[in-house]
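Encoded as C-alpha cells, here's the structure I'll be asking about.
All protein chains but one are shown in place.
Labels A, B and C are assigned to the chains in the order they are written; within every chain, residues are numbered from 1.
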Amino acid sequence: MSTFGNYFRVTTYGESHCRSVGCIVDGCPPGMQLTEEDVQTQLTRRRPGQSAITTPRNEQDTVEIQSGTEFGVTLGTPIGMRVMNKDQRPKDYGSSTMDLYPRPSHADWTYLEKYGVKASSGGGRSSARETIGRVAAGAIAEKYLRLAHGVEIVAFVSSVGNQFLFPPTPEHPTASTNPEFLKLISDITREQVDAPEFFPVRCPSKEATGRMKKLVEDFRDRKDSIGGTVTCVIRNVPSGLGEPCFDKLEAILAHAMLSIPATKAFEIGSGFGGCQVPGSIHNDPFIKAGAAPNGSEKTSGFPKPRLTTKTNNSGGIQGGISNGAPIYFNIGFKPPATIGQAQTTSTYDEEEGILEAKGRHDPCVVPRAVPIVECMAALVIMDAVMAQHARQSARSLLPPLKATRPAGETIPLLAE
Amino acid sequence: MSTFGNYFRVTTYGESHCRSVGCIVDGCPPGMQLTEEDVQTQLTRRRPGQSAITTPRNEQDTVEIQSGTEFGVTLGTPIGMRVMNKDQRPKDYGSSTMDLYPRPSHADWTYLEKYGVKASSGGGRSSARETIGRVAAGAIAEKYLRLAHGVEIVAFVSSVGNQFLFPPTPEHPTASTNPEFLKLISDITREQVDAPEFFPVRCPSKEATGRMKKLVEDFRDRKDSIGGTVTCVIRNVPSGLGEPCFDKLEAILAHAMLSIPATKAFEIGSGFGGCQVPGSIHNDPFIKAGAAPNGSEKTSGFPKPRLTTKTNNSGGIQGGISNGAPIYFNIGFKPPATIGQAQTTSTYDEEEGILEAKGRHDPCVVPRAVPIVECMAALVIMDAVMAQHARQSARSLLPPLKATRPAGETIPLLAE
Amino acid sequence: MSTFGNYFRVTTYGESHCRSVGCIVDGCPPGMQLTEEDVQTQLTRRRPGQSAITTPRNEQDTVEIQSGTEFGVTLGTPIGMRVMNKDQRPKDYGSSTMDLYPRPSHADWTYLEKYGVKASSGGGRSSARETIGRVAAGAIAEKYLRLAHGVEIVAFVSSVGNQFLFPPTPEHPTASTNPEFLKLISDITREQVDAPEFFPVRCPSKEATGRMKKLVEDFRDRKDSIGGTVTCVIRNVPSGLGEPCFDKLEAILAHAMLSIPATKAFEIGSGFGGCQVPGSIHNDPFIKAGAAPNGSEKTSGFPKPRLTTKTNNSGGIQGGISNGAPIYFNIGFKPPATIGQAQTTSTYDEEEGILEAKGRHDPCVVPRAVPIVECMAALVIMDAVMAQHARQSARSLLPPLKATRPAGETIPLLAE
Partner (left out) sequence: MSTFGNYFRVTTYGESHCRSVGCIVDGCPPGMQLTEEDVQTQLTRRRPGQSAITTPRNEQDTVEIQSGTEFGVTLGTPIGMRVMNKDQRPKDYGSSTMDLYPRPSHADWTYLEKYGVKASSGGGRSSARETIGRVAAGAIAEKYLRLAHGVEIVAFVSSVGNQFLFPPTPEHPTASTNPEFLKLISDITREQVDAPEFFPVRCPSKEATGRMKKLVEDFRDRKDSIGGTVTCVIRNVPSGLGEPCFDKLEAILAHAMLSIPATKAFEIGSGFGGCQVPGSIHNDPFIKAGAAPNGSEKTSGFPKPRLTTKTNNSGGIQGGISNGAPIYFNIGFKPPATIGQAQTTSTYDEEEGILEAKGRHDPCVVPRAVPIVECMAALVIMDAVMAQHARQSARSLLPPLKATRPAGETIPLLAE
C-alpha cells in the first residue's frame, strides 16, 4: 500500500500526470520547529535536471505544507504536504508509438496486469515522481532525529557499472573489513558529497567521480543506460532500535530501500562479501565504549552504550537491533529501463515490433537516488525510535528488579 | 514486532529455554485439508542435527495443532501451533564463562540494550529456534499456494564462502544472464535439492557440493565458521502481485528474508551484478506468452498473462508487481557468530578477556536455512495473493468500462 | 491515528485554520467511474450554514481530486482529495477572552495535555471541519457499494433532546420490536430525508420534525444547546461481512461512529432497550429467504442467503457477521460544548472566571451529522467487503470438500 511506518507514518499519493503529488505525515512529535524550507532542501536535491548526466526536465517541485503546523511549530497533528505537477494533462492515449508498447523492464505491463486500467502514463505511480512524497516526509523525520539525537544520515554513490569506489578484492571481499572505507563513513558529510568536485556523480572521490562520469557519458551517448550502487551511513543512532523478530532493523531498512523504484539489491554491513569472511574475522569483538575507534559522537544527552565494537562488520545492527555503531548499507540500482536504443519487443496486442523511446532519459539514476535513500533511512530510524521510546518509557515506570538494567541507562527518558 | 502479513498473518512466540515455541496463523482460507503432517515436513527439514556439518543437537520439533481445524479441514479461524522445547529449564545464570561475555556479533548485547533484562539465553528470541513458528506458518501458506495456483517454491545453497555454484564472471557479473542458471531455476525441485548426492549441503551440483562440503569441514575443524548464500525460486506466481508503492513485492520479500537470523543481504533478479549490465541487455523484451522459453506451467485454471519476457533479469517482478515469470532471489548469510576459537573481547562489565564458546555449533547455517527461506517466501506470496484477490473481486463487480481490461483476464475469479 | 480501514484505507489531515483539509484514499478498486461530483454531494449535505438552526457560517467546501483518477476512471492508485480552508490565518493567540479559557467539555484542554502545544484553534483537529476528509472518502466507498452490491445507506435524525421519533415504551423498550420502525428503515430513502417537509431537521416525520425544530429553536434562543440521536440503516449488505473475534462488524461500526466528534453512545439492533426483552422474543427465528418480510432487494448478481430472519432484533449482524438483513444502529450526540451562555469555569492558568462564547454556534449537531454517519458506515462496509472478497476468492480456488459449502453460494465471485 502507500503507507510506511507505524508510529511516524507517511502516506503518499500521486502519479506523473495528475494534479499534484504529496503525502500526509502522521505521528510527528509536537513542538518541533518546521517550515517548508526544512523540506525543500531534500526535494531540490532529488529534482531532475540537475546536470547533463541526469534527465534534463526542469521540474520546480516546490512544497506547500497544508496542515499540522502553526507559526512554524508542529502541532502533533497530521502534516499534509503537496507539490504541484507541471504537466497535469494526461496525454491522449494511443497517439504515439510508445503507447503501443509496454516498455521492457518498466512497470507499464505489470500495472495493467494488476489494475486492469491502461493509464496514459503507463505505470504512472511507478514513476520517480512518486518519490516526492516520501522525500518530503523523510526530511521531517531527519530533522527530528538530528535535533533530538544528533543523528547524521549521509548517502553517496559507491559504484556506477563496473566502476567502484571500493572494488572488492581477495583481501577485502567486502568493504566492511577495509579501514579506508570505515574511515570514510565515519567522517563523510552531506556537504562533502555535494561538493563541486564530486558533481554530478555524488561519489566522494575525485578520481572515482571521474571514472564514473565518463562511464555514464558513454552510456548516454550510446542511448543506453547503466546501474550503480548507493552507500548510506547513519551515525549516532541510539542503541536498542529494531523490533524483532519480523521487524529487525535491517529487515525494515531492506523493505524501505527496495521500495525505491529501480532497486534490485540491499546489503547491510559486510553484506554478500561477508559470506566469504571467516567468522573469526567477521565477528566484531566488544570493547569498552570510551575507546571506540569508529566513535560516534552523540550530541544529545542520553547515555552511550557502555560497550562498542572494535570492528563493524555487523553494520551497527546485531540480532536485528542497533548497537550504537554506525549503520551502513548498500543499495543496488538497475540500469534505467527507458532507453533511446531500438528494442525488439512486443506490443500490448502481442505483435512483435521495434520500440525506440523518445525524449531524454536518465542514463543512470544513482546520483538522484542519494536523497531518496537518505529520506527512507530517516523514516525507518524515526519509526524505530518511537517504538523504543514507548517501550522504554513504559519500562521506566515499573519498580526496579535485580535481574534488569536501570531504564535510564539505555534510551533517553529526559523530562525537561 | 512478532507479526508478519496483513491478510494471512502469522504471530510467533518463544525463545530457547521457555516451555514451547509456536505461532498463530490468522486468515487462512477455510475449507482446506490440513493436518500436522503438512506442517511437520518442513519443520523436520529445518531441524538441527541432520548431518556432521550442522549442529548435532537432536531436537524432535513435533508440531501440535491447537485450533482452527476440524476433521482435518481448516475452519477459517486462527490456527494455533505449538512445538515443545526439550530443554525448558533456563540455566542458572552466571555459572559459566559464557555468561560473563556478550558473544561477539551475537544478539546478547543488543537484547540487553533493548530490553534491559539479562535473560539466561542472552538474545534468546534471536535463536534459530524462533524460526519454528514461521516455518510452521509458511508450510500452511505453501500448501494453499500449491493447491490453488500450482505455485512451486524451491530454495538451494548457491555458495559457501568463496565456493560458488555460479561464480560471477566478466561475461556474467550476475547469474541472471547465464542460460545455465535460468535452466536450473526453471526445473529444480525440492526432491532434487534433498537428494543424497547433494547431502548435506543442499547445493544441486555434485561437484559444487563437494567443494562446499570440504570448505565447511575445514572451518569446522578450525573451530571457525563461514557464511554462504541461498537462492530461491518461486514458479507459477500469478501476475499482478505486490502492493506499490511501499509494499512492492521485492520490498516485502527483502523484509521477510532479512528477518531471518544471520542474514546480511538480499538481491532480486539480476541483483548487484545487474548494476554492471547495460540497460540494452538488462531489459527483458516482451514476447507473446505462448513462446515463453522460461515457461512456467500453470497448473490451476486462471488465465496466463498474454505476454511474457524473453529474458528474466527482472526476476519476475517489474515495478514492484509480479509479471508471471519465475521470481528468484539470493540471500546472504554471515558466518555464525558462535565459534569455538578463542576471541579477545569484553565482558558485560567492560573487562577485556577471552571467550571460548563451549559445545558444538553450526559452522555454516545455509543448508538448514533452505526451508526457512522457502517458508518466508510462501508467507509473502500468500499475503500478496489475498490482497490482489480482494482488489480483483471488488473490481469484477463494477460495470465494465472501455478503458479497462476485463477483470477475468487477470487474476482468477472462479466460482465453483 | 488519522487512518481508518485496512484494505480501503483513508488517511485525513487538516484543522480549522490551516491551508486545507483533505485525505488520501488508498485501495479503491480500479476501473470505477469517479468525478468530483460524486464526492461533492455529501460534502454539500455536511456543510454548515444550511438553515437557521445550524451554524450560519457559509463555507463552500469544494473538493479537488489530486490523483488516482484519469479521464474520470479510478486507476487503483491512491486518490488524494483537498478542500481549501476559507479562513487560513491562525488567529492572533491570546487576543480575546475565549483564548484565556479552555472551553468546558471541548477538546481545548485535552489537546494541550496531549500535545503540549497551545494552538490558535484550541483542539483544532477536533473541529467538525476535520470530518470533511472522511466524508469525501466515504462518498467514494458508497459509490462503489451502490454500483457493485446495490447497497443503500440512509441516516436520519431519530431524536432531539427528549423529542423522539419512536419513543421507548413499556411494550417496545427498543424500536427493534416495533413494526412501524422496521417498515420505516426498510423503505426510507435519502431523498425523503432531505425532503422540504423534514427540513432542516432531517427526521422523516413531519410531526416529529415540528417538535424537534421547536426544541432546537428554544435552545438556540436561550444560547444553550441540546443533543440528539441519529439512526442509520444499511440495506443490501452481503452476508458474511465482519472479521471476528476483535473486528466484529458491530465493533468496527461502533469504532467508526464514536470517532465522529460529539458522539457519546452507539447501539446496534435492539441496543440498550433489547436488554429488557426476553430471549424468547429477542431471538430472530430463521425463515426461508424468499418469504423475507424485511426483504432486502439485491440489485447485483450475487446469491442471496437461503435463509433470512423473521424479526431483526439483531440489526443484521449475528456473531459479529452480517446475515444479509438490514443493518441499523443509533448514535447519540451530546449537546454542543460551545454555548453563548455565561459559564463559570477556570482559565488555563487555574483562575476561576466567566466564559461567554462569542459568535454563532450550532445549537444541535444531529442534522449535519447525518451525512457524516452515512459516510463512516460506507467506509466500514467497504473495508469488510474487501476482506471477505479476499477470503472468498482464495477459498474458491481450493478443491471442493464435502464438509464445506460451495464458495459460489456465498459471496460474489463473478468474472465478467
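Following the convention adopted for this analysis, a contact is a pair of C-beta atoms (placed from the backbone, for glycine too) under 8 Å apart; a residue touches a chain by one contact, two chains touch by 3 or more.
As the structure is a computational prediction, the values presented were derived from the model and not from experiment.
Within the full complex, the residue among C:20, C:85, C:309 or C:393 touching the omitted chain is C:309.
Contact with the omitted chain, checked across C:38, C:61 or C:130, is made by C:130. Touch with the chain omitted from the figure is made, among A:30, A:168, A:210 or A:285, by A:30. Not every partner is drawn; the one left out touches subunit C at residues 1-4, 12, 101-102, 104-118, 123, 125-126, 130, 134, 159, 161-162, 173, 219, 222, 224-229, 239-248, 250-259, 261, 263-272, 274-280, 282-288, 305-307, 309, 313-315, 317-324, 330, 332-337, 339, 341, 343-346, 348, 350, 352, 388, 391, 395, 403-407, 409-410.
In the full complex, subunit A contacts the hidden chain through residues 6-7, 27, 29-33, 71, 73, 76, 144, 147-149, 300, 302, 385-387, 389-401, 403-404, 406-408, 411-416. On the side of subunit B, touch with the chain left out of the figure occurs at residues 1-3, 9, 11-15, 17-24, 26-27, 30-31, 64-71, 73-80, 82, 90, 114-117, 119-120, 124-125.
One rule holds for everything that comes next: only the chains that are shown with their structure count from here on.
When every chain is reduced to the mean of its CA atoms, the largest separation from subunit B belongs to C. The interface with the largest number of contacting C-beta pairs joins chains A-B. Mean C-alpha position of subunit B lies 44 Å from that of subunit C. Here the CA centre of subunit A is 24 Å from the CA centre of subunit B. For this pair, subunit A with subunit C, the centres built from the Cα atoms lie 40 Å apart. Chain contacts: subunit B has residues 391, 395, 403-404, 406-407 touching two or more partner chains.
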